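Before I ask anything, let me first share the structure, which is written out below as structure tokens.
This part shows subunit A:
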Amino acid sequence: MARHGIMQPPPLISVQNLQLTGRRGRGLETPIVDGVSFDVAEKEMLALIGESGSGKTSVALALMGYARRGCRIAGGKIRVAGYDVTEMPPAELRSFRGKTIAYIAQNAGAAFNPALPLMDQVIEPALLHHVMPRQVAIERAIFLFELMALPSPGTIGARYSHELSGGQLQRLMAAMALITGPEVVIFDEPTTALDVTTQIEVLEAFRTVRREEGFTGVYVTHDLAVVAQMADRAVVLKNGVVQEEGTTEQILSAPRHAYTQALLAANTPQVRNAPTQATDSGTVVPVLDVRDLVVGYGGTGPDGRPRHTILSDVSLPVMPGETMGIIGESGCGKSTLIRAIAGIQPWTSGGITFEGEALAPRIEARSAAQRRHLQLVAQNADLVLNPAMSVGDTLRRVLTFNGDAANGAEIGRLLDMVRLPSALADRFPPELSGGQKQRVNLARALAARPRLVLCDEITAALDTVVAAAILDLMMELKRELGIAWLFVTHDLHALRSVCDRVAVLYAGHRVEFTPISALEEAPHHPYTRRLENSVPEMRADWLTDVISLRDQGSEPVPALSSSRGAGCCYAARCPVRIAICEVATPPVWRSPAGALISCHLTSQDLS
Partner candidate 1 sequence: MLSRRDMMKQGALLVAAGGGALRSCPARAAQPLRGGHVRVASTTGSLSDTLDPARESMATDYMRGAMFYDGLVTLDATLVPQPALAERIESDDFRTWTFHLRPGVQFHDGATLTSADVVYSLRRHLDPLVASQVRFQARAMRSVRADGPLGVVIELDAPNISFPSVLGLNNFAIIRDGTKNFETANGTGPFRCAAFQPGIRSLAVRNPDFWKTDGVWIDSLELISISDDMARHNALLSGDVDIIAEVNPRLVALLRQRGMGVMESPTGTYTDLAIRQDIGPGKNPEFVQAIKHLFNRDQVADSVWLGFCRLGNDQPLPPEDRYYNHDLPQTVFDPDRAKWLLNKNGFLNQELPPLICSPAANASVDIAVLLQNEASRIGMKLDVRRMPADGYWSQSWMHFPLGFGNVNARGSADMTFSLAFASAAPWNESHWRSSRFDELLALSRREADEAKRKAIYYEMQTLIHDGSGLCIPNFITSLDGYHQRIRGLRPHLGGHLMGNNFSRFIWVDENAGARETESAPA
Partner candidate 2 sequence: MTMNAALIRALLRLVGASLVSLVFVTVAVFFITAVLPGDVADALLGQAATPDAVSALRHSLNLDKPVLVRFVIWVTGLLHGDFGVSLVSHRPVLAMASERLIHSLLLAGVTALFAVPVALLLGTTAAIFRNTLFDRAVSLLTLCIVSVPEFLVATLAVFIFSVQLHLLPALASISDIHSIGSFLASFSMPVTTLACVIVGQMSRMTRAVMIDALGSSWVEMAVLKGASPAHIILRHVIPNVIAPLFNVIALSLSYLLGGVVIVESVFHYPGIASLMVDSVAARDIPLVQICALIFCAAYLFLTTLADIVALLSSQRRHAA
């Protein structure tokens, strides 16, 4: 498959000694990328690997002769498909972009114009560059949609970006990039924002079009497993400097550079947790007990249930000192569950107790002690930390509010607890890195001396290495402080490494509830299995294997479905469904390993 070792024609892309600089406000110019050089041969796919801030996206954009506001290409030579990109005047650059070289952005939801139908945008490059008439472009777009297995390819173009899922948009964006048949396509972290299950569909689509269209590619990512599936060669960037370059196999199997090794280590699953021996059968009162929680919207129907359900009869006991994991894809209701527990999402029926006392649905009605002992750490540290308040002030306020001493030493202690230097107290959130922000976010929760911390996808927005460090920190804190955690994620790796027990949510239903020890042992709910399989692995043929497995199942349907009718919520996507799945609510039974599974099939069937 890989073509290294063979004598190659001159490279299609050649970057020599690229210098990119940027400035903030009226500050001094600082280098973003310093002396980067690499070549990409025709029809080759090069991976640009690096953390956020490594300059990988800037390099990718520079290939198109584009620098973001405040940045500029300060030096070096870029040749793409015979064009000298750094020398081209604006008009020529315009006819080059979108026609010779195309770009697939990380967040398709944001990169599509929300006010225009998708088809107009997909065929726009073709019309802009007068590559083909409109009707032909539409036909080609539909062809590409089909190629990438988009549902209803004939009509999907009439829709608007917010109506489609991230995975679908990412494929549409690929179609948009390919509409003019460009020689070079740049993939900028195209699957980072997607669920693992969706990522598979998208990656497969990319592979298919690459096979059919045969373009040269640059794939920007921080995910080595994805690199393994997609790229022929890889360049590892850190702080704007190339650390290592080689074939994908080389980089993955025998990384030479320390940084590459660290990346690889972070990508490898590891168990950080010494499982707490907590059970819900004992005499210990659960710190948090969610019972038959129903959350919905659109008013209540005649049966007392909401017209549209987000959570259906979810129960979840959390023991003191335990780490409870909740996993599921976007839209499964896991964030809603967290919000309900946090008191910012009213519920229809069911109840929540905290340390034996009922929690009021509204935060205002809860006692000061309950508010204090139940802390939420939200996904996006950018939003959680007040950008106008220094780190010290943020922590100080929590301390004074709860009547604790709020001196510098205490703040230093809190920062130390999350492994941050106390000098950071005077900094403001915009000056911090993503990992630092998330640590401050944790410190803020810890400042209240909580009994239970709700963690809502706290690592989702972070780079692999940083996320791993946060997970390490969590476990250390768990050991040191003995507090309970409710850990919500879509990342099975993370879940495995920190949790004691796991609840699997699908479409608002708890389909499985299992001790982490049982996760490695069959049987499991078919959806749990699917989640397991979707975690990318670092072998090159993993994607092929998963796809061949999946082809046995049926076309997936959007996850968020109404659960009003009877039957199993997963029936539509289940590869092993039987007739009864469509009509009857599945029973809950306990597997030999201790997992509570909600399925019509028996333990033997699922094993």
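Rule of thumb we're sticking to: contacts are C-beta pairs under 8 Å (C-beta built on N, C-alpha and C of every residue); 3 or more make two chains touch, one makes a residue touch a chain; residues count from 1.
With respect to how the candidates were assembled, all candidates are chains of the complex that A comes from, given by their letters.
Because the structure is predicted, anything quoted here is derived from the model rather than measured.
Asks: What candidate from 1 or 2 touches subunit A in the complex under consideration?
Replies: 2
Asks: Spell out the part of subunit A that touches candidate 2 in their complex, as residue ranges.
Replies: 61, 64, 66, 68-69, 93-99, 102-103, 105, 107, 110-117, 124-125, 128-129, 158-160, 162-163, 176
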